[in-house]
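Provided herewith is a single structure, encoded as structure tokens, for subsequent inquiry.
A single protein chain has been removed from this complex, and every other one stays in its place.
By written order: A and B. Residues from 1 in each chain.
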Amino acid sequence: MDYFFEKEVENNARGRVEAEEKVTGKAKYSAEYDIPELAHAVMVGSTIAAGRILNIDIANAKEAPGVIDILTHNNRPTVPGIATEEAWKKSRFSLPVFHTDKIYYNEQPIAMVIAETLEDATYAASLVTADYEESEFETNFKEERDSVETIETKEEKGSRENWQNADHIIEREFKIAMEVHNPMEPHATIADWKNGELTLYDKSQNVYGVQGNIAKLFDISENNIRVISEFVGGGFGSGLLVWPNTVVAIMASQHLNRPVKVVLTRPQMFTSVGHRPESWQRFKIGADKSGKFLGCYHQAKHATSSHTGHTDNITGLTWKHYHFPNIKTEQEEIPLNIPKPTWMRGPGDASGAFAIESIVDELCEKLDMDPVEVRLMNLSETDSQGKPWSTNYLNECLKIGAEKIGWNKNRKSKPGELKEGEWNIGYGMAVGFWNAGRQDADASIEMKPNGDIIVRSAMTDIGTGTGTAMQNMAHNFLGIPKNKIAIELGDSDLPYAPSQGGSWGLSSLSGGVAAACKSLKTKLVDLAYGSKFEKGKGNLKLVKLNSDGISMEDDSLEPVSYKSIFDKNNLGVLNVKASSSPREEAKKYGFCSSAAHYVKLKVNKLTGDIKILEMVSVADGGKIINDQAAANQVIGAAIGGIGMALMEKQDIDHNHGRLIGNDLAGYHFPCNADAPIIDVSFIDKPDYNRNPAGAKGLGEVGIIGCAAAITNAIYNATGKRMRDLPVTPDKILMA
Amino acid sequence: MKPFEYSKAENTTSAIKLAGNSSMYISGGTNLIDLMKKHIHEPDKLIDLTDAVSSEITVQENGIRIGAMVRNSTLAEDSLILDKFPLLSRAILKGASPQIRNMASTGGNLLQRTRCPYFYDTALPCNKRIPGSGCGALEGNNRMSAVIGYSNSCVAVHPSDMCVALVALDTKVEILKPDGNTEMINFEDFHRLPGDNPQKDNNLPDGAIITAIEIQNNSFNKNYDYLKLRERESYAFALISVAAALELSGNLIREARLASGGVAHKPWRWKDAENFLKGENATEENFKKAAELAIEKIAPLEDNKFKTEMLKGAIQQSFMNCVTNR
């Protein structure tokens, strides 16, 4: 790259590019497209956790008003990718939906009613019944956990013997409940299969992923599939994979030769599109008298579904942010008769950080040292492969956060010393850390004779501000005013983009946008100046695109208007498209985003009630492309951390092997009153080794470590160590 | 939902006439629509009471009469209520959300059904939903369940916050029976314990309509508190809740009221604790004793043992709040 994202972003007074559509209700989410002849479908789930369907009774349902047809494993069209056990294993799709009589978990889809109206479909779905041959099932992670040994995740570094006589050794166990993504928009698919062309309006974080997977499953060409996810009502990981609801919608459309809409009910959101698996960890840490870490031994187990696997890399973080001369990590998954888990915000690391950041707090108390100081002296200077960090400002995050919350001034190191009536006040802190990844991404730009441009990418915007970032980046790379830059995204007809997940969305896309901008400049320079333009000195940097035309910053060439360029070359529009990949040089470095979280809270000693009073997060996300949206991400993640720490848990009735209370009244995530105004700030220093924008992902670091910051604060308030999430008031009282 | 007929009643007499075997009355609908969508209630006919029942709050000789159609938010913000029975207002505002309180009626609040997850999932056993199918919560997940007054048939709790204040305030419920007669029921006798037929939540005769509630004047408008503990700060049902009120003369307790939600099949009065406090001084020590008296008789289940400790703490805290008026 020969130019960088150096200029300051022009003040973004009117908020996000899509803001007006979102505040007026014009934004169209997947279930909201008005398609003629649309039929409504409702899925019916199994009522047993394991066994075999003997008979599905659809007779009553078929007689209900408005019913068009009912799909079951007896009459569905064949989907090649899941048609046989062998094909299914090969396709690695999560479930051979409607292609088996086997039941692997409760609420596994066994039928789907398609009707003229939603009311008709919903009522008829309640009339479908099934007879089963039940078999033994297991849903209890706690009971099954001990039956399986953990196995090494990667080769041990050093040896456990090296630190067996360390001055301080602590070993503790940690537990985290099953959590569910629950984006506000339920997953929905409209499938319209006409004349061999399939259009999918699908709630997804990855339109190309859906296209590729559906092509394989149905054995049709990717060219005949268009996936549209223009507005996505949140994801947090639930939209990274293709799920059965998309596949059954396609089956129904194929079967009926009609567009079909499937929207998950909220209870189905708990059983159909993944969750963060319940987990157990044992962490052993050793340190010398000075507070230097000598070694750790981290074991983790988590639940998974018996019919298809999933791994949360819970022990991955252990290798990253602190320097341990000796490390051993082990993991194993416990297969259960539960729906498939998947990646959920900060997958693996959010779980792992709870253990590490809690035990370090405990160690600090033993050392009688300040938790901030101990962390500062143990930060790793290289990544796990020994490569130097390209940029890593976690130390600054730690210091700024401590200053902001008044760590040294207000906090008492001994627990229970700050009181206010029956309330005990406590301070706690922890850090978050995440690989700052980047993937290949393309982008295109279309320019009109008046200088208006449209920047295009298939990348979705799940609320992260992708579109606004694209506009900001294009503005900075080109100079064209923002009001002349339109954005199109979330459509597989647009240039390739990877999934929006793992905090690599913006980082990847910035490469594509930068490359497309460079192509546009090159093309315009060529059209405007031809051979007059001196190449080879990196002087594309001097080229300025303004609202009307092209000019040189050093005035070495005459300005030329877009209109004359287009007229002269007889162009209607100008199109450029470019690809991008991480730079070769990047292989020399380790990349990370990081954050320090500080919490002040109070705990009622009579009732166990917990109130978060202040929360400060300071994050290193490289160059910040959009202050507001970036802060919003970290605020949202921090509040997600409050949820993880204090309330989020999905219960299972193990007598029936069935989730219970799986709706938004039973599963609590934070409401407005649960969170104070969160104080977020950024280091805002670019990392140009990562990408031309210098930005590093922020989606995950905001939640990683948050739960430990809160439980550490609870300890500071009450003297009670809480190692079992979520910490509901009853656990405080009974501890 | 199962298809149903809908008719709007002009008055209570016509409502009773419209009622039939498989009909149900609807007012706010915040619970009934929910239950119909879940196929837990499948009436053939809905009779809309919104125009048929009074939505007035009126002063009477000895107290206040509240029409059964008065919406929760109207009731909570009414100046008469805030002046005479602020405990009621406080309790209502701790329940549900502003939107739901704008819809839910006073009568409907009394009739809302339990939020026990086993009641709500038609694939799980529940004697309240299908008599004889068993109680899923008894041997299952009973974290939210009752700790007193339950039976082997049912361990569900009544979900209302408003009703906890109403039972503490010695309210009366006015009902109109299908035979056209009106009857006043003591609030405490309105809801019932599950016993062997938990499908019945209360003693309202079939086809009868709640027309109003009446609260007698009292002196609990200065020292009162409603404390609700839940898994999130707002918009969640109670783990437990406590309505406490004191009539103080200096530091002397002339009368005390204490009730709880989230503990039983009905809003629960702790009379032993009230009787103990009457005539005692308002001290932390006495509040603690009252709390201990209250929890003496409770018998928690496997997953809700914490409710003992939580109730004890919440009762103390709540009485302390009465004194400091926090």
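Methods note: a contact is a pair of C-beta atoms (placed from the backbone, for glycine too) under 8 Å apart; a residue touches a chain by one contact, two chains touch by 3 or more.
Just so it is clear, contacts and distances are computed from a predicted model.
Asker: Using the UniProt record as the reference, specify the protein name of the hidden chain from among "Urea ABC transporter permease subunit UrtC", "(2Fe-2S)-binding protein", "phosphoenolpyruvate--glycerone phosphotransferase" or "Cytochrome c oxidase assembly protein CtaG".
Answerer: "(2Fe-2S)-binding protein"
Asker: For the chain that's been dropped from view, list the shown partners it touches.
Answerer: When the entire complex is considered, the left-out chain reaches A, B.
Asker: Which candidate, B:85, B:190 or B:235, sits in contact with the chain we can't see?
Answerer: The one listed residue touching the chain not shown is B:235.
Asker: Touching the hidden chain in the complete assembly: which of A:81, A:109, A:233 or A:347 does that?
Answerer: With A:81, A:109, A:233 or A:347 as choices, the missing chain is touched by A:233.
Asker: From the list A:43, A:67 or A:97, which touches the chain that is not on show?
Answerer: Touches the omitted chain: A:67.
Asker: Would you indicate which residue among B:11, B:99, B:216 or B:281 is in contact with the undisplayed chain?
Answerer: With B:11, B:99, B:216 or B:281 as choices, the missing chain is touched by B:99.
Asker: Which parts of chain A face the unshown chain closely enough to count as touching?
Answerer: So the residues of chain A touching the missing chain come out as 13-16, 18-29, 31-32, 34, 40, 60, 63-67, 116-120, 123, 127, 181-186, 231-236, 263, 265-266, 462-465, 628-629, 631-633, 635-640, 663-665, 669-673, 675, 677-678.
Asker: For review purposes, identify every residue of chain B that touches the missing chain, sorted by number.
Answerer: Output for chain B: 1-6, 8, 22, 26, 29-30, 33-34, 37-38, 42, 44, 46, 48, 50, 73, 96-100, 102-103, 233-235.
In this section, only the chains that are shown with their structure count from here on.
Asker: Under the definition above, what is the set of chain B residues touching chain A in their complex?
Answerer: 1-3, 37, 39, 115, 117-118, 120-124, 136, 139-141, 143, 227, 229, 231-237, 239, 305-307, 309-310, 312-314, 316-317, 320
Asker: Quick one: in the complex, what on chain A touches chain B?
Answerer: Listed in rising order, the residues are 47, 65, 106, 119, 122-123, 126, 422, 604-609, 611, 646-647, 651, 653-656, 658, 660-661, 663, 665-666, 668-674, 726, 728-731, 733-734.
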